[in-house]
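Shown next, in structure tokens, is the structure this report addresses.
Only a single protein chain was left out; the remaining protein chains are all shown in position.
Then we have chain A:
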Amino acid sequence: MVIFDNLPLYFEAFLQTLSLLLLATLFALPLGVVIAAMRISPVGSLRATATVYTEILRNTPLVLVFIFCFVVLPILGVVLPFMFSAVLALTLYTAPFFAEAIRSGVNGVPVGQAEAARSVGMTFGQTVTLVVLPQAIRSVVPPLINVMIALTKNTSIAGGFFIFELFGSGRRLINANGDQVIAVLVGVAIFYLLITIPLGQLADALERRVAIKR
């Protein structure tokens, strides 16, 4: 079986996919928090900036973001290592989705909580950091995990741009084993499912727990 013969190769690629996922999450999550904070802030220009950024990135295909980082930036004289470019593209694209997940979580906190905080004299900053966010985080985690699942699937695009991750490994193995295309690709799919299905179940379980507590 081609899958078992090439397990080391699969593992190498699997680790690359995982590191793309983790690195992109590491950078996109803080950026997402910043964008979310900008979108709920009382400062108009911050709100507008964040909204425009979100709308543009959400309506542009990720492939074009990749082309920006891998082709357009070098034309402009900014040459980056491939891995760096891939993480950059995934970060730029994913951050607005993290932001939207956080924002909907913040909106999900009962109005009375913020009102109570306001009425005891807390400022905007205090209300958000001491009262709203600690509660929002609980209901925000499941949607954040869903964004990570989508991100996992999106890392496959890096395989089309010189990165050797799962999708790229599938292509390489097909070149070597043209007669076992289906087996090779099912193997790749299984490794993706190894990430996405546990994450999905984690999200479901957390969602159920949060639902009971409310």
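Worth pointing out:
By our rule, a residue touches a chain if its C-beta (ideal position, glycine included) is under 8 Å from a C-beta of that chain, and two chains touch if they have at least 3 such contacts; residues count from 1.
Following the convention adopted for this analysis, contacts and distances are computed from a predicted model.
Name of the non-displayed chain as stated in its UniProt record, restricted to "NADH-quinone oxidoreductase subunit C", "Nitrous oxide reductase family maturation protein NosD", "Glutamate ABC transporter permease" or "histidine kinase": "Glutamate ABC transporter permease".
Interface residues of chain A with the unshown chain, by the touch rule above, are 40, 42-49, 55-56, 58-64, 67-68, 71-72, 75-77, 94, 97, 100-101, 103-104, 107-108, 111, 114-115, 118, 123-124, 127-128, 132, 143, 146-147, 149-150, 153-154, 156-157, 159-160, 167, 170-171, 174, 181-182, 185, 188-189, 192-193, 196-197, 200.
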